[in-house]
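Only a single protein chain was left out; the remaining protein chains are all shown in position.
Chain IDs A, B and C follow the sequence of writing; residue 1 opens each chain.
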Amino acid sequence: MDLKEWFADRRKRQENLEIKQPLTTEEYCALWRQCFQCRELIYTRDLHSNLSVCPKCHYHFRIGAWERISQLTDEGSFKEIDASLSSTDPLKFFDTDSYSHRLEEASRKSGLRDAIITGAAQIKGKAVALGVMDFAHFGGSMGSVVGEKVARLIEYALHNKLPLIIVSSSGGARMQEGILSLMQMAKTSAALEGLHEAGILYISILSEPTYGGVTASFAFLGDIMIAEPGARIGFAGRRVIEQTIRQKLPNDFQTAEYLLKHGQVDMVIERRQLAETISRLVDFHQTIEFRPSAVKPKIEVVSIIEKNK
Amino acid sequence: MDLKEWFADRRKRQENLEIKQPLTTEEYCALWRQCFQCRELIYTRDLHSNLSVCPKCHYHFRIGAWERISQLTDEGSFKEIDASLSSTDPLKFFDTDSYSHRLEEASRKSGLRDAIITGAAQIKGKAVALGVMDFAHFGGSMGSVVGEKVARLIEYALHNKLPLIIVSSSGGARMQEGILSLMQMAKTSAALEGLHEAGILYISILSEPTYGGVTASFAFLGDIMIAEPGARIGFAGRRVIEQTIRQKLPNDFQTAEYLLKHGQVDMVIERRQLAETISRLVDFHQTIEFRPSAVKPKIEVVSIIEKNK
Amino acid sequence: MASETKPVPLDFEQPLLALAQQIEMLENQLQSQPGLEADVKNLHEQYKILRRSIYSNLRPIDHLALARHVQRPYARDYFDRFDKNWIELHGDRKMADDPALVVGLVTVGPYKVVAIGTDKGRSLRQKQICNFGMPQPEGYRKALRMFEHAQKFALPILTLIDTPGAYPGMTAEEHNQAEAIALNLRVLASLKVPVVAVVTGEGGSGGALAIGLANRILMLEHAVYSVISPEGCASILWRSSDKVAAACEAMKMTAGEIHKLGIVDEVVKEPLGGAHTEYDQIAKTLQIALIRHLDTLTKLSPTRIKQDRLEKYRKIGSTIE
Partner (left out) sequence: MASETKPVPLDFEQPLLALAQQIEMLENQLQSQPGLEADVKNLHEQYKILRRSIYSNLRPIDHLALARHVQRPYARDYFDRFDKNWIELHGDRKMADDPALVVGLVTVGPYKVVAIGTDKGRSLRQKQICNFGMPQPEGYRKALRMFEHAQKFALPILTLIDTPGAYPGMTAEEHNQAEAIALNLRVLASLKVPVVAVVTGEGGSGGALAIGLANRILMLEHAVYSVISPEGCASILWRSSDKVAAACEAMKMTAGEIHKLGIVDEVVKEPLGGAHTEYDQIAKTLQIALIRHLDTLTKLSPTRIKQDRLEKYRKIGSTIE
């Protein structure tokens, strides 16, 4: 019997009711979470203090944009921009429900206006322009708002000469905005051309999961590409590919580690190392000209060096 | 009994000696050549008038630099440059014989100073800078002379704003010049950087065989890459690869057609089409700005076109 | 299409077929009953009217059927008609030559252009070779090489798009399909030569966009362009494969609708009955439109050409603040 059943059973049998009511399943679920990978039950507070990484098997749980921001940035340093930018329903899209209504539902559940938060921040003392996507809002899908916020963030980075950091998590394009959503791929990539030309650093961080139009645009255009351990990342989804090629894919297909092996990301970095890694990368690329420090390093001369005559 | 044996036999048996001496084997060989591919015997004069292509199976025989130049260029248009540039023996290289002596032997056999002829020419009316390698001279190997002549030809093309055409055929680097020969790869590639920056067209033509240092430098840096049918082209030689991977390679490995399939050349062009193809490519790339011809083409308006409002 | 090839009829053309059969029947009786002549003439008139009426009332899914018509002209059909001596180039220079993506040097009226187009393949064998018009990363990288070629030689770029999308295969993912598309987008944005894209048939998602980021986007009258295939949309949003027609409607994927959204610059009128009924005619019509856009674009400075493209995409989207 696992813990969940045990709690449920206890409630059913009304044991030891004298002192305290037993936890309801809902209360139980709020207090405990089970690791998707190793099935370990983890006390929710412990999970959060461990950056939502399983202490036993290091499985990296999906995290929301605000949790990510608080993990990455120096306390109090994040200043959101374009917070009020919201979706319209340009196509008056209706499937089994209207897009307008789905938007409301999505915001109610996620507490966000759209699937990305953008702003200025400090990461271990380094000023950056930061965008963080949230899969919990509408599957992290990219519609006009995500596209516009990413484009504005890129322009913000360009005008303020700030390194750009984007943490992606997305199921792909937002179908309900039709062709407009497809065009956000073009819009964000075109905006990045400006940053690229100016020689400003862009670090793209791929988290579980990142797919479709987001990967095939700004998320794969980083100067440095970082993935979180175990994150599944790709253009086409696993199921679509299996249907197309009519064979089973390897288990680790499209994982961060698989991508590393196939040369698609520079590194797979544990969440606890992420802020430090970003900070060091930003620091390394801040030399815009060759600028040796004023003080030469102390190195013993241990050997004669032949000079070229 | 094949024709060769028949001629030999005839001589031995002293038949029909009254009117004419029979052909000696040497005379016979000068008159007839056998196709390497389909084994057909071809009258040498026919072979030459067919551009040294087998009339039966279209096998493209190796041809020398001067024969190539006469095939490609408009009659009398070729003006050689750097004709007197010759090899030295910078390493005083000696294996079973001295490099100096081998150089003499090579020139005696090939009638050339080194493995490339360079100059200015017209191809179907288009002015070009042309370099043609000759495998018959020292296996078409690249030493200081080939490197220097290619570099000068590139500079000639650059200064005169002429499209550059190089027909390669080479076994690789000239070992007898050691590291100096390796550095010709760097030298020719660096020279091409100037041409590339200036936006001048470079068509690289690969003929049977092209290998080693020549492929890994100027021969694979063409804006347009053309190979002759059946030509074997690669970096490492077939035997070396078979020894390394310990398996047999497919028959068509490293052929022009194989390269086409693997995306390495733009086209495989029959020798009889080569001059015409070069001429059309040169013509196409001669527009340096967008320059619509003065006269608009006559096209019937057959349908209404909606204008974007 | 060769004139002897008969156009294959589509579902929505059934009423026309029925009428055509009636006409044929009557015509067979004409010799015995000459009095029917007026009726036959009248029916011919009716046929024309019906045809026009059908074609002016196409539903989105009918446009889709026309866009996917087996006889739809493909990139090579256009290139051949623009320039019978066009020169095809091959390969990504790295590992493969993707037949689903055709590239070459094509003269369009007074302009020499670097031409890039998807190819679905005509025969079954060709279709398999061309992977039914779904390029792989090697195809997009072949296109990328041509973008750079065009930039180097200051040649305008023309792309013809007719693809279900990028190929969803295992090797395609291993060879970084996402990066191949993304990089094409950034490089297309950077070019200082004019880029004109035409959706000639299906514009399928990111796989179409990868050669579609352009100064001017044209769509043939019956072409469609969408963020996901209507089948995919129906199965995800309605969880039903019966809802393809609804998905077509909801996504606003026809040339007319996308033109109204301000994304497509021009809708190119097709011959009545669709582009597949008159290859020469649609090629001529398209050529005239292309020349007109190139006339405008080539007058701009290289910097302005790039700026024009960046501004176009910067504006696309619908948000409130």
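In this text, a residue touches a chain if its C-beta (ideal position, glycine included) is under 8 Å from a C-beta of that chain, and two chains touch if they have at least 3 such contacts.
Computed from a prediction, not measured in an experiment: that's the story for all the values here.
A.B. asks: From the list B:52, B:73, B:118 or B:144, which touches the chain that is not on show?
C.D. replies: Per the contact definition at the top, the residue touching the missing chain is B:144.
A.B. asks: From the list A:42, A:63, A:85 or A:224, which touches the chain that is not on show?
C.D. replies: A:224
A.B. asks: Would you mind spotting which of B:63, B:106 or B:173 touches the chain that isn't drawn?
C.D. replies: B:173
A.B. asks: Out of B:51, B:192, B:231 or B:282, which residue would touch the omitted chain in the full complex?
C.D. replies: Considering all chains, including the one not shown, the answer is B:192.
A.B. asks: List every residue of chain A that touches the chain not included in the displayed model.
C.D. replies: The list for chain A reads 196, 199, 201, 223-225, 260-267, 277, 280-281, 284-285, 287-290, 292-293, 295-297, 299-308.
A.B. asks: Tell me where the left-out chain touches chain B, residue by residue.
C.D. replies: For chain B, the residues touching the absent chain are 82, 84-88, 90-91, 93-96, 144-145, 147-148, 151, 173, 175, 177-187, 189-194, 196-197, 212-213, 215-221, 234-237, 240-241, 244-245, 249, 253-254, 262-264.
A.B. asks: Could you please point out the chain C residues that touch the chain left off the display?
C.D. replies: Here the touching residues of chain C are 93-95, 137, 141, 174-176, 179-180.
Everything that follows uses one rule, which is that only the chains that are shown with their structure count from here on.
A.B. asks: What's the overlap between the neighbours of chain B and those of chain C?
C.D. replies: none
A.B. asks: Report the chain closest to the protein's overall CA mean, measuring from each chain's own CA mean.
C.D. replies: Central chain is C.
A.B. asks: Which chain maximises the distance between its CA centroid and that of chain B?
C.D. replies: A
A.B. asks: With chain centres defined as C-alpha means, what is the inter-centre distance between chain B and chain C in Å?
C.D. replies: Centres of chain B and chain C (C-alpha means) sit 41 Å apart.
A.B. asks: Which integer distance in Å separates the CA centroid of chain A from that of chain B?
C.D. replies: Using C-alpha averages as centres, the distance is 54 Å.
A.B. asks: Please set out, as single numbers or ranges, the residues of chain A touching at least two other chains.
C.D. replies: In chain A, no residue touches two or more other chains.
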